[in-house]
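Of the protein chains in this complex, one is absent; all others appear in place.
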Amino acid sequence: MGFFLETVLGGLMVGMLYALVALGFVLIYKASGVFNFAQGAMVLFGALAMARFSEWLPRWFGFDSALVANLAAFVVAVLVMVAVAWLVERLALRRLVNQEGITLLMATLGISYFLDGAGQLLFGSATYKIDIGMPKDPLMVLDGVFPGGLLVNQEDLYAALAAALLVATLTLFFQKTRTGRALRAVADDHQAAQSVGIPLQRIWVIVWAIGGFVALVAGVIWGSKLGVQFSISLVALKAFPVVILGGLTSVPGAIVGGLLIGVGEKLAEIYVGPMVGGGIENWFAYVLALMFLLVRPQGLFGDKIIDRV
Amino acid sequence: MFHRKFALTAALAAAGMAAFIAPAPAQAQAAEQFVPLLVYRTGQFAPLGIPWADGKQDYLKLVNARDGGVNGVKLAFEECETAYDAAKGVECYERLKGKGTGASGFDTQSTGITFAVTDKAFADKVPVVTPGYGLSQSVDGTVFQWNFPLLGTYWTAADVMVQDIAKKEKGNLKGKKIALVYHDSPYGKEPIPLLQKRAAADGFELSLFPVTPPGVEQKSTWLQIRQQRPDYVLFWSAGVMTPAGIREAQASGYPREKIYAIWWAGSDHDVKDLGAGAKGYNAITIHNSAAMDKVHEELKKHVYDKGQGTGAAGSVGSLAHTRGMMISMLQVEGIRVAQERFGKGKTLTPEQVRWGMENLDLNADRLKALGFGQIMRPVKTTCANHMGNDWARIVQWNGSKWDMKSDWYQADQKHILPLVQELSAKYAKDKNITPRSCS
Partner (left out) sequence: MFYRENGQYKTSYGADLALFPVVQDRWAMLALALAAFVAIPLLASNYAFHAVLIPFSILAMAAIGLNVLVGYCGQISLGTGAFMAVGAYAAFNLQARIDGMPLLLALLGGGAAATLCGVLFGIPSLRIRGLYLAVATLAAQFFVDWFTNRVAWVTNDSASGSVSVGTLSMFGYALETPAQKYLLCAALLAVAAVLARNLARGAIGREWMAMRDMDVAASVIGIRPVHAKLTAFAVSSFIVGVAGALWGFVHLGSWEPAAFGIDKSLQLLFMIIIGGLGSIAGSFFGAAFIVLLPLLLNHVPHWFGLPLSTATAAHLEHMIFGALIVFFLVVEPHGLARLWATGRQKLRLWPFPH
């Protein structure tokens, strides 16, 4: 029983981390109608920027404090992601207005290749370290109830809390600020938003910048957990089932989807996996999402798909 | 607008046609021996591939700078990026096999690419040099005329690991649990046949935990390990999977002292960033750990001090870099031995270099003269034994560097030899190869 709870807890926390990556997808899809295949590459780019600048800034400016290095690197990384967002909007999105979904998808795929190459060219392909002071050793709780206690991964716990905080901040941003309202208007209907004077192109830059910021936070958290290397962009492949299970247009859907996928895949791997030889995590997440889709084709919380014939 | 689009497309098409019709520019001039360098500096294995490739190239540069080549024949080399992809590896192989007087030998750096290239090497008559990896059954030189898995294979590695574990358990492995956490690919699966044989013979329980590449997400694997509590974990990983695994092991509380990693998962770049978190992590190595020997000093003097070094000066001396240098050294010595037979100071065909690789005899004195005296043990290949002598030892990370933890082991051929013979006979039957006689 104790182990089962450990698995569920572990799954929930890893699910939050997936949801963090999925959040970027949802935000960008909601506001600009583009399924951003490049989200994984953006996570990688942000993580690389953070890792390398936290190494380079102390060397260039000669200070010692790790805290200052991390903060400064984070600020620089945010600026880098904003620049990326601006470039993407200017060079790609603006010229692909009104194209079909698949064209936009392929364009983001092209952007993802570009960012992969550019990130590794600028920052390198070896493994780099992000050290934001996360505790690495496990925490044992509930010693009294279960013999030996339940294992809780402290780093994952802090990461899940950070993700929750980010979601709360974004929700406040969307509900309470003017820009947030403008973003929701654009997500609802591009043309109507334009007609009331909302500058569509600037909104897209803002949306991609926020998507980039979310990618950066996800990159820092995953990078701190695993080390930053090219393969971190493949975490996005885990976020796809989260997004389609939760619904492409829903932020709470991304969270709920993340939790479901996280728990589902861990339970499957540990309890069903050994019967078939193991390694089923990857495809199980997708099959789980597929099962949900067969029942609700728009995802759990997604907008209902209305066809006008 | 249309004309602009059309003109651009036509220009690209013309360039494309020119690329494939034009012959590759000849770069190896006369009196140069060509060594192709298949590398992966990008992709999921880049952290391992970069120092390895640097090491390979650095040694060739050293031989050229310090000795003027092999008996006056300079070594020409060209890197080709494979990103551990079999199709790219095949393309690199095809492009480089005929360069100069022919490729001296292909170190494919990948078990998957080795499989693809081995079949072609038979037809193209080019040596495939795979020290410490590749097809474990290619030790048998009577069938695998062109493959050279020098110094050790995954079977010898697995055997030595079990020997060291048996030593820790005072010789009795009965009832113990050993888990294999492996990269789910031919590379990771190689040791399984041998481990199963040894488990049956020694009485320990073997459990298998495949990790889907690239191995970034290993939480379920290590949660299962926590549940089953094996006494030891053998870790067959590479690239980013290694630090990810060690971190998960730390986060799930599995003692790192009980982890034994294969040589590709036991280099400095794997554990440097983890520091104390990886303290106690064991790895097996086919050469001494970061021992700096005369060859490193000479490298610094002749190559790095002149600004010709391939990688960062700081990576010289790391395990993967040293291993790369060792692999190049074996290739160069193969060329040297072949020159003794076929003509000193002449360029050689791949077939001639193959003969050289088959007749390597590096004793302790020779290794000392080469500057590898403290790094390697002597190795001697024969017609039937393309591996030479396999020596391996266990090293342990103490938080800041690798410590020598054991003496030199040799694999116990009791289990390995029958397996080699069985699988190489199967290969010969499948491919209609008549094993040659080695008299």
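A few points about this structure:
First chain written, first letter: the chains are A and B, and each begins at residue 1.
As a convention for this text, a residue touches a chain if its C-beta (ideal position, glycine included) is under 8 Å from a C-beta of that chain, and two chains touch if they have at least 3 such contacts.
Only a predicted model underlies this, so the values are computations on that prediction, with no experimental measurement involved.
Check B:87, B:276 or B:369 against the missing chain and you find that the one touching it is B:87.
For the chain left out of this panel, the touching residue among A:16, A:57, A:150 or A:244 is A:244. Touching the chain that is not shown, out of A:185, A:200 or A:293: A:293 (per the contact rule at the top).
Residues of subunit A that touch the chain left out of the display are 35, 91-92, 95-96, 99-103, 105-107, 109-118, 120-121, 125, 237, 240-241, 243-244, 248, 276-280, 282-283, 286-287, 289-290, 293-294, 297-299, 305, 307, 309.
Hidden from this view is one chain, which touches subunit B at 2, 5-6, 8-9, 12-13, 15-16, 19-21, 23-25, 39, 41-42, 46, 50, 79-81, 83, 85-87, 90-91, 94-95, 111-112, 115-116, 118-120, 123, 135, 184-186, 189-190, 192-193, 210, 212-213, 423, 430-432.
The rule we apply is simple: only the chains that are shown with their structure count from here on.
Looking at the complex, you find that subunit B touches subunit A at residues 41-44, 46-47, 50, 184, 208-212, 214-217, 219-220, 223-224, 226-227, 239-240, 243-244, 247, 250-253, 269, 273, 277.
Within the complex formed with subunit B, the residues of subunit A that make contact are 3, 6-7, 10, 14, 120, 125-129, 136-138, 151, 153-156, 225-227, 229-232, 234-235, 238, 265-266, 269-270, 273-274, 277-279, 281-282.
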